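For reference, the structure discussed in these notes is given below.
Of the protein chains in this complex, all but one are displayed in their positions.
By letter and in written order, the chains are A, B and C; residue numbering begins at 1 in each of them.
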Amino acid sequence: MASIKDFTWHKGITAKDLVGSFGNVGLQSSELHKAAETIIRMKKASAKIYLTFTSNLVTSGLRGFFAQLIRLGLVDAIVTTVGGLEEDVMKAKGEQFDLGTFESNDYALYEKGINRVGNIQIKNESYAKFEECIIPILEKSYIKKKRWAPCDLLASIGGMLTDKDSILYQASKHNIPVFCPAITDGAFGFHLFMLQQKYPDFVVDVVQDFKRLLLMSSQDELKGLIALGGGVSKHFAILGCLLNGGLNYAVYMTTARHTSGSLSGATTNEAKSWGKIKDDADAVTVIGDVSITFPLVMAHVLETLTEEGLLND
Amino acid sequence: MASIKDFTWHKGITAKDLVGSFGNVGLQSSELHKAAETIIRMKKASAKIYLTFTSNLVTSGLRGFFAQLIRLGLVDAIVTTVGGLEEDVMKAKGEQFDLGTFESNDYALYEKGINRVGNIQIKNESYAKFEECIIPILEKSYIKKKRWAPCDLLASIGGMLTDKDSILYQASKHNIPVFCPAITDGAFGFHLFMLQQKYPDFVVDVVQDFKRLLLMSSQDELKGLIALGGGVSKHFAILGCLLNGGLNYAVYMTTARHTSGSLSGATTNEAKSWGKIKDDADAVTVIGDVSITFPLVMAHVLETLTEEGLLND
Amino acid sequence: MASIKDFTWHKGITAKDLVGSFGNVGLQSSELHKAAETIIRMKKASAKIYLTFTSNLVTSGLRGFFAQLIRLGLVDAIVTTVGGLEEDVMKAKGEQFDLGTFESNDYALYEKGINRVGNIQIKNESYAKFEECIIPILEKSYIKKKRWAPCDLLASIGGMLTDKDSILYQASKHNIPVFCPAITDGAFGFHLFMLQQKYPDFVVDVVQDFKRLLLMSSQDELKGLIALGGGVSKHFAILGCLLNGGLNYAVYMTTARHTSGSLSGATTNEAKSWGKIKDDADAVTVIGDVSITFPLVMAHVLETLTEEGLLND
Partner (left out) sequence: MASIKDFTWHKGITAKDLVGSFGNVGLQSSELHKAAETIIRMKKASAKIYLTFTSNLVTSGLRGFFAQLIRLGLVDAIVTTVGGLEEDVMKAKGEQFDLGTFESNDYALYEKGINRVGNIQIKNESYAKFEECIIPILEKSYIKKKRWAPCDLLASIGGMLTDKDSILYQASKHNIPVFCPAITDGAFGFHLFMLQQKYPDFVVDVVQDFKRLLLMSSQDELKGLIALGGGVSKHFAILGCLLNGGLNYAVYMTTARHTSGSLSGATTNEAKSWGKIKDDADAVTVIGDVSITFPLVMAHVLETLTEEGLLND
């Protein structure tokens, strides 16, 4: 059993060392340290790694970090919601989001054509840019074929981008599937609708994505999950793994609490009752804002894995 | 400006009176009172009312209450996730869920074939019962047509149920659309996949649901939202209303917080920056567990509306 | 094991019936029902009941309700913080607090001499009224004796008030001790300081309160706690009971979470490791805003106890 040890700062302390100390600090910092250890183990064991995140994290500067993680070979599948993917495209096309405040005069923002996500601001023009970019891509896609699995459509979009900080670009390049279980739930849904108005035989076949999810893992394979936030992204990844025998490794990072019985707040323990997570799995939940906890935990993970030569160049 | 008044209990106090007092108690109880007033106003103004909820609420005993609200004519559209709809079918077929505890030995539950959702327990047999029921329904549906909008498929399922406490049954009977933006994200997804394996031309056309959502409201109409919990359910309803000029009334009831910038925790203020909610809308957020706050707020609402003859018999 | 049952509303539903239904709804509503049952049992068993609350609840309209609970004979000791007691005096002297909003222009409020507590507003004049009232009371007290236990001083203040909705008035009248472990942490502290400047031999002897707390319970007696919110109020009551063999009944109602290891968020389980709560105790934690959950739970409790003739007239 580990002991609590007095943390002290030293000049030049690296993010890795800081997380290393957390193992003896207790409270959530120790859970964060355990999360780092768990991710390191899942990678060393060559588990298939599912990374899920909510849209607000793509609104934030973590978007380029997700792209980097794909590039470094740390991720085998992504599950997310469509709002973030729209923003990934906007940013890939050069749109810039601004840092504002959590307390704004929201009607004044509205009148200026600014949309708020927490303390981040997105201009209406960024949505116009998305529209301008996505319509020709969808047209081209329709010409190729009429019935699309969502993850193929997203791979096709990623293939037409050129921004190395783009999630869709990197996923497409590295052949990593991006699942989006509610593909119509955003501006993208509107453009899919417009295309179908024009070409009534255009179909987005969500059942094919389910099949893809199901087939990408097998019962024999080790499976690991890093779930950032909750919602359908988290659930869809867990579902796929459950149908293949359950997770061997699971790291949940969230602000949701377990007391309401929601899937977003459900702990790794609750998951064990379902067989979503194996009884002997490495599993840990870190409570906190992912914009802080995730870069911190991964700084430790990436440093360790790069020292052991386990990351792509 | 209202004053804070000392609350005192009296013998036989009704739920309506209790909520009435809350208007002068302050803190979240006053927000709850404001929510009741807002829902009463949206109904009196004949606004189109969107009700969204997360699956865990259907796991709970609120499921029959949602069915009752449809029956009473308080709801014009429902948006939810598929897990809850599966459970609605299980319960319609006589399956019973049990009350356990939040702290369980989850592996012991697993070995007994019991799945935990907070302090509620679902047996594996309930999933077997769902399977047994849903496969012939899906087969019959495929015979009728090959390409289904999710909300038509759900209406079709509701039409084959007979339980007056079922959400799908009441929605089908009263012609209320049930939207499910991530229709494959559950056991239902697996059965859709099996059907498509058997009949490759079977298609679930999610874009049609987007069209349905878009067309069901117009710019002219008043629109109200009651969002219980967050996630895609909340977002999809907001999106539909945004594309039709924004909401005139909005009640958010949730435990999520705004500090992470997630849509689940986004306040009605943040929504105004997007034009999701009109600047002069009646809008209120109640923080708390929906299993407590929603029945309480609605006890006040229904009592008031029934006195005014505004509910169905 | 209880089953989950579909809740349905009926015309004229009482608060008691609503809470009664909650026992089969699940999630936090079932915990709230369990809290009601626990409080009923502690009263029926003639346990000594400690009620603790934070200042913001006295700012709210629950202040008169706490006074009513003392009058009805439901409470044997109170523990709270000094800010609320100051406000109890202000209200006893006719000051009125107003309902505002959680999002205010706080500097504008400041310029108008208005202080905000969540969505409740307190005018500077209310503090002036407190000062005007408390100075002569303190002077009179000093004349009586020079060394005061805080709970005697508070009883003495209560004895000079006449408002039946006042906590201090009712506590004084019914001989219920009001403990305030941080008696100087507010405007009251400033007035104590001014008195000591004038009379250097004036002493507030906090150790005497500890003795009082310790002696008021015995090892043999049954002990119950209703802790609303956390902080020193909750801890001081628990401490007193721990030193007398631990609690037989405990109801925690709070929004704090257990994940940070704070006493405020500590669950009744954690308390068992300390012997604060006996292993076989009735113990339950209800997560939610106390301004909603407490009146609701008590509506059930008081209705039941009054039917059984267990309340004072």
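The working rule: contacts are C-beta pairs under 8 Å (C-beta built on N, C-alpha and C of every residue); 3 or more make two chains touch, one makes a residue touch a chain.
The structure displayed is predicted, hence computed values, not measured ones.
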Contact set of the excluded chain (shown chains only): A, B, C
Hidden partner chain, touching residue among C:Gly26, C:Gly64, C:Pro181 or C:Pro295: C:Pro181
Residue among A:Gly26, A:Gly159 or A:Gly245 touching the omitted chain: A:Gly26
Residues from subunit C at the interface with the omitted partner, ascending: 54-56, 59-60, 81, 83, 102, 104, 106-107, 109-110, 114-120, 147, 181-186, 189-190, 192-193, 196-197, 202-211, 214, 229-232, 235-236, 239, 243, 255-266, 269-275, 279, 289-291
Touching residues (missing chain, whole complex) on subunit A: 1-9, 11-15, 17-18, 21-32, 56-57, 59-65, 67-68, 91, 96-100, 103, 118-120, 165, 269, 287-293, 295-296, 298-299, 302-303, 306
Touching residues on subunit B - with respect to the absent chain: 26-28, 103, 257, 259-261, 287
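Going forward, only the chains that are shown with their structure count from here on.
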Topology of the chain contact graph, where touching chains are joined (line, ring, star, complete, other): complete
Most distant chain from subunit C, judged by the mean position of its C-alpha atoms: A
Centre-to-centre distance between subunit B and subunit A (centres being mean Cα positions), rounded to whole Å: 26
Whole-Å gap separating subunit A and subunit C, where each centre is the average of the chain's CA atoms: 44
Sequence positions of subunit C contacting 2 or more other chains: 26-28, 103, 287
